Each structure stands twice: as structure tokens, then as C-alpha cells.
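So that we are looking at the same thing, I have put the structure below in C-alpha cells.
Then we have chain A:
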Amino acid sequence: MQEFDVLVVGAGAAGLRAAIAAKQAGAAVALLTKVHPLRTNTGLAQGGINAPLGADDSPEAYAGDILQAGDGLCDPGVVQAFTQQAGDAVMWLEHMGVPFNRGADGRFDRRQFGSNGKARSLYVDDRTGHVVMQVLYEQFQRARIPLFADWFVTSLAIDSARCVGVTALGLRSGVLDSFGARAVILATGGFTRLFMPSTVSIGTTGDGQNLAYQAGIALKDLEMVQFHPLVFPGGNALMITEAVLAEGAQVVTAEGQPIANLIGATRDKICIAILQALQNGASGVALDLTPIGAQKLHSRFSQTNELIRNFTGLDPAKDPIPIRPVAHRPIGGIEVNVSGQTAMHGLYAAGECACTGLNGAGRLAGNILTEAVVFGARAGEAAAAYAKSAPPKAFPADRLEEEKKRLEALVSAGKSEDTAGHIHGELGRLMSESAGAVREGSALQAARGRIHALKERYAQLRVRNESAIYNYELVAYLELGAMLNLAEALVVAADARNESRGAHRRSDHPARDDRNGLCHSVVTLVQGAPQADTKPVVAL
Partner candidate 1 sequence: MQATFNVYRKEPGPNSKPGRSTYSVEVAADATVMDALLKIRDEQDPALGFRGSCLRGYCGDCTVRVNGKAAFACTAKVAALAKKGPAEISVEPIRNMPVVKDLIQDWDAFLWNKIDATKPWLEPNGSTADGEQRIPDTVMAKVRKAMSCFYCGLCDEGCTVLPVDFNFLGPAALTKASRFTWDPRDHAVRERLQILERPKGMWDCVHCFEASEHCPREIAPTERIMEMRDEAFKYGITNEKVARHHLSFAASVKRSGWLDEGRLAIESEGLTNFKGLMKLLPTAVKAITRGKAPIPYLHHKREGSEKITRIIEKAEANKEK
Partner candidate 2 sequence: MKYAFYPGCVSKGGCPELYPSAVRVATKLGIELEEMRDVACTGAGVLPQYISDPINARTFAKAERMGLPIMTICSTCQGVFGQANLRLQDPEYRAKINREYLAEEGLEYKGTTDIKHLLWVVMEDYGVDKLKAMVARPLTGLKVSPFYGCFLRRPPEVVIPSKEFAGRKTYLEQLIDIVGAELADFAGKGKCCGFPVLTANEESSLGMTAKHTIEAKSKGADCMVTPCPLCHLSLDGNQPRAEEQEGKEINLPILHLPQFLGLALGFTPAEMNLKRHIVSTQAVESKVNMIA
């Protein structure tokens, strides 16, 4: 067994930032991840990273835009803390080497993105996430934090309502090992692979959310899922950065009619506008990038240009690109406070797997990377402080053995008609249909029943690959289990919110209900089933 003060699970922007912060606070830190840090979903974030650094901007103005996008559900205290820290957090990235685009005066160039009232998104061409990820990983290396890459965390170790570590499967060795820690930070990213199609990487399967959920931690605002409006729906679906709208691209119907009033709109509003156009008889909707011009497409948007050409076969300098809204990022997740603390001692969460209450019912465009570095750092510091002061607690003696037996029982060679891939496909299509950008009560209830049936089929499945090294079939199986649990919880939360607010739209409740709806949803696992409840929005 290996022991550390702080263990971080997940190597995206939030995980790396948390690990660096914990190390700088004096803790002995290690990071476990199922994919290498340079292959994480952080690379998906392209358009920019928000910070109130402009002369015409302020943390207060930034807060105002967040509150507006949050449609009444943001926790103001969290918004204030976040907007106060965002500037420094992003400046730190620049000092550590992010080569943000600069204007003619050599100062940061900033984009005005989505419903931000000011141009406050710093950017690196159209690969902001990719570059931020590299700089964070470099500083992680500089801090000499041990990296366990290709390790899959299978369970949390809990003793007397306190998290004391994890069990993890080393994919390269095929061996299950235990990692003791005084504090564990979950930074495992989103869960949108439970929708099909989605915009995210293969491993975005909600592993951390499920681990916390199984441990009795509440999942907050789970029904709030951000759909991205500009997604080419063919194959595995290709997201096109919203920054293109800020630079002249237009959304048009297949008949050539531009869809109005999209500049400055929140993501969910753009999605609804597109869906409405389709309902009103348009045979399709497309993104016209030609106004950006070939030269800018090659320089400022070279990755967008490259991806569209390789993925769709179309040329954005000439052709309209068919798009429609596709599931993108969760807004809800593991309930945490502003320092990433969950309700369980020794367990923290940061990044896309966590829900601090910052975004309410809708995330402001450009916030995701800022959240990763602000809350990642806060969680790292908080976890390190806890690790310093907490009394030592032993890793439960038989946890590793139990977990080994559990995993061994899943493996059984032999043929099967049913597969994890089939179940995942059905789940994904079900969620897109029934829990998509627009939902309806009876469909959600039916969906819950169908998820049940899928879970029963899942329970019958076995992992047929008996070889231990790089058993990705076992990993996919465990990931599917997480997604089934989260899908069920999500559907329950969506059914419980009988109104339309932010990213959650109900065709049977199209209006906002400020009398009953000004509260967070929380789902907890009670006797093996998701139980929905509410929590008030925390006043300032």
C-alpha cells in the first residue's frame, strides 16, 4: 500500500491544479488518473478562459453575468468568492507560461463570448484548454508530484464516515492496490458519455460522481446539463467552439435563413432557438463560418479548421456545417462548499465533477477553465490543511481483499449476446431522447423504468476478458455501472423540477416557478435508490 497526505483522482485541469496547490501547501501529494494528463477531456475546452482583468471590467460585473446565466440558482457567496479570485488564478497561468493571444499593444486580447457582458475571455487561438492543460502539467512536473497514470480508481475506502483512501487498478500491471490518504480530492470530470451523442472523450463517464454518490454524498443540481448548440451531429459528434459566433459566424437554417438574436445569448437559449427553428419547419440548421474568412480560420481558428475538415470532410471556408444541440457538460455534480469540501471528512471534489453552486442553472460561457483553476486550487489548499490537522486513521484492513473479490467475481469467460456496448448505446439514446434539451414528465418517468431494466441487464453481464494487463473491458464495464447510476439520479432530479429554469426545460412546465423552484435539487442514494430533495439557495 502507498500512503500520502493528499490523493488527487483525475488529471484534467482541476486535478492538476489541486495537486500543485496541495504540494505548495506542504502536503505529500500523489495523482492517479486513468488517462495520461495530456490526453484528458480538458483539451475539449477551446474558446477561452474568463477573468475580470479588463480596465472596463470588474469582479462585480463578472458576478452579475454569472448570476444572470444562473437563472436564480447561483449561491451568491460562492459567486463572490469565485469572481474575486478569478483574476489572480488566471494571471498565475500566464506567469507559468500560457501564451495568451495579445493585442497590438502587447496586452491580453479578450473575447466576448456567450452572454458575458464584457470581453473577458482570455484565449489561446482556439485551443485554450489544450495549452492550459500543458502548462498545468508542466508545473505539476516541476513540483515533482508522483504521477500514477493508467490507474483506475475502483472504490473509496471509508472508515467511520471518513474517507481514508482509495483502491485502484493499475492497468499496466493488472494489479489492484490500495492508496491511503488523509484527504482524497475527486477531480474526475463530467459524465456526459451517458448521453449519446455527446461532445466528450471516451472516459467522461462520471466515475467520481458515482464514487461519492455510493458513499452517501449528495449530487446537486444534476438535472442541469449544458447542451452545446454548435455540434456537428455525425459520427461521434464534433463540437465547434462558441467563440466563432463572437467572431462573425452565423447560425442559419438549411433554407438559408439566419437565426436571430444569438449574439450575447446564453447557451441554453441558443439551443432552444435552434430546436424551435427545427420545429417551425426548417429541414436542418447549419453553422456558417465563412464570414470569419479563410485567413483567420487558418490562424486564430486553425484547430477548428483542422478538426472540421478531418472529421466532417467539409471546408469551413466554403461550406455550411450542419449542427444541432448535443449534450456537453454537467452543471451539477458532487455537492461541495466553496473550498471543495463534501459532507464527508477527508473527501473533496473540484472541477466538472463537483457542484459548488457557482453556476446555478446555467454555466456562463468561458467559465469552465476558470472554475478548474480557482476551485482546484482551493480544494488542494483545503485538503492539505485538513491532512495536516487531521488525526491519522488506518486504511481498513480487509478493504483491498474485499475489492479484489468483488472485481474477480465480475470476470467470467464465455459468450454473451448482451454486451456493455449495447447497454451503453441504449442508455445513451434513451437519455438523449428523454432527458435532452427539452424534457417532459411522463417521458422522464418512463425513462426511469427503462434505466431500471438496463441495470438489470447490466447485473447479468460478466467481464469476459480474463487477462489482467490493460483490461479495458473491465474498465468499460465499471464506467457503465457509474453511468447507469448517474442516469437514474439525473432522471429523478429532472422529474422533480416541475418548471423550466436555465438549462432545464420542461415542455409540460414551460415557465419558471419562482415560488417553488428557487432551490437546488439534491439526490442521495437511500437504500439503493435515488431520493430527490431540495436545498435552499444559500443567501449572501
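Candidate selection criterion: all candidates are chains of the complex that A comes from, given by their letters.
Keep in mind that, in the parts below, a contact is a pair of C-beta atoms (placed from the backbone, for glycine too) under 8 Å apart; a residue touches a chain by one contact, two chains touch by 3 or more; residues count from 1.
These figures come from a predicted structure and were not determined experimentally.
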Chain A: touching candidate in this complex (1 or 2): 1
For chain A, which residues count as touching candidate 1 in their complex? 35-36, 38-41, 43-44, 53, 91, 94-97, 99-109, 124-125, 127, 130-131, 134-135, 138-139, 141-142, 172, 201-203, 234-236, 238, 302-303, 306-307, 310-311, 419-422, 463-467, 469-470, 472-473, 476
